[in-house]
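One structure is given here, and the rest of the page talks about it.
For this view, one protein chain was removed and the others were kept in their places.
A and B are the chain letters, set down in written order, and residue numbers restart from 1 in every chain.
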Amino acid sequence: IRIGQGFDAHRWGEGDSVWLCGVEIVHTQTLIGHSDADAGLHALTDALLGAAGLGDIGDHFPPTDPQWKGASSDRFLLHAVDLITQRGGSIVNVDVTLICERPRIKPHREAMRARLAEILGIAIDRVSVKATTTEGMGFTGRQEGLAAQAVCAIEI
Amino acid sequence: IRIGQGFDAHRWGEGDSVWLCGVEIVHTQTLIGHSDADAGLHALTDALLGAAGLGDIGDHFPPTDPQWKGASSDRFLLHAVDLITQRGGSIVNVDVTLICERPRIKPHREAMRARLAEILGIAIDRVSVKATTTEGMGFTGRQEGLAAQAVCAIEI
Partner (left out) sequence: IRIGQGFDAHRWGEGDSVWLCGVEIVHTQTLIGHSDADAGLHALTDALLGAAGLGDIGDHFPPTDPQWKGASSDRFLLHAVDLITQRGGSIVNVDVTLICERPRIKPHREAMRARLAEILGIAIDRVSVKATTTEGMGFTGRQEGLAAQAVCAIEI
C-alpha cells in the first residue's frame, strides 16, 4: 500500500455551471482555470500521482500548454490511473473533500461517486466525496474560490 | 486497508471554554456551531466516514436538524465508529491536526488522545493529536476561527 494526497483551488467567475468531480452542476458561477477547473478531479489526480511518485498534474498537463485549454479534467485523472495500471498497480480507495459555501454538494454526491468510480475503474463503495464549508472564513468562506482535498491508497 | 481524510473549521465567539477532540478546555473564547463545534471530532468523523465511503457528517447529522443543536460531538464520532464496526471493519490509526494560534494544545494532548482512544475503542498509541499554527496568516492566524484536519486508516 502507498498513499497520496492532493490539494487544489480555483477562483469563482462568471458562468452558469461548474464541473466538480466529473459532474456538471448548474450554478450561478463557474470556476476559472485553463482547463475546466474541476478542483475535485485535480486534487484527486495529484493524490494518485503522489502515491505513485510520478510528479504532479502540472508536470503531465502544463497549464501553459494550449492543448489543455478548456480540457475536460477526466482525461487528467484517467492518465494518472493509466500510469498506475501500466505499472501493475491498482487503486484501493479514494476520498475527496470539496470545501465551499456553495453550491450544495449533497444532491450531486452519488453522481460524482459514480463518475469517479467509472474513471478509476473501481467499485463505488471505494469512492468517497464529502463536502464542508469554512463557515464564512478565508477565501472559500468569502466565496472567492473553491478548494478541494483528496487522499488515496493504492497498491503498487 | 482504506484511508480517509477530513477537514473542518469553526469560528471563534464569546465564551469561556472550548471543546476540542472531546475535551473541554478553559479558554477566553468558544467555537461557534450548531453542535458543540468540536472541529477536531468533526474532521475525524469525516475522515472515518470517507474511508468507509459512507457520506459525510452533514448527511448523518444535518446542521439544520434541531435535535443536534448543542449536541456533544462524541456521538457523531461514535456513530461513524459504529457504522464501521457493523460492517466488520476496524480502525487502524488516526491522526488529527488542530490549526490555531490559541489555545495551546500540548497541555491537553494526552487527555485528548485518551478520550479519542476511548470513543474509537483502540489503543492510545494508535491515536495522534498534533497542533500547528499558521504564523498569524489566514483566518486561523487572524484568530477568526480554528481549523482541523484528520486522516485515518481502517480495515474493512
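Before moving on, here are some points about what is shown:
The rule is simple: a residue touches a chain if its C-beta (ideal position, glycine included) is under 8 Å from a C-beta of that chain, and two chains touch if they have at least 3 such contacts.
Source: prediction; values computed, not measured.
From the set B:Ala9, B:Ala39, B:Ala131 or B:Leu146, the residue in touch with the chain omitted from the display is B:Ala131, counting the whole complex. Where chain A meets the omitted chain, the residues involved are 1-11, 32-33, 46-47, 49-56, 58-59, 138-139, 144-145, 147, 151. Against the chain not shown here, chain B presents residues 1, 3, 5, 92-93, 95, 97, 99, 106, 109, 113, 124-128, 130-138, 141, 149-153.
Basically, only the chains that are shown with their structure count from here on.
Mean C-alpha positions place chain A and chain B at a centre distance of 24 Å.
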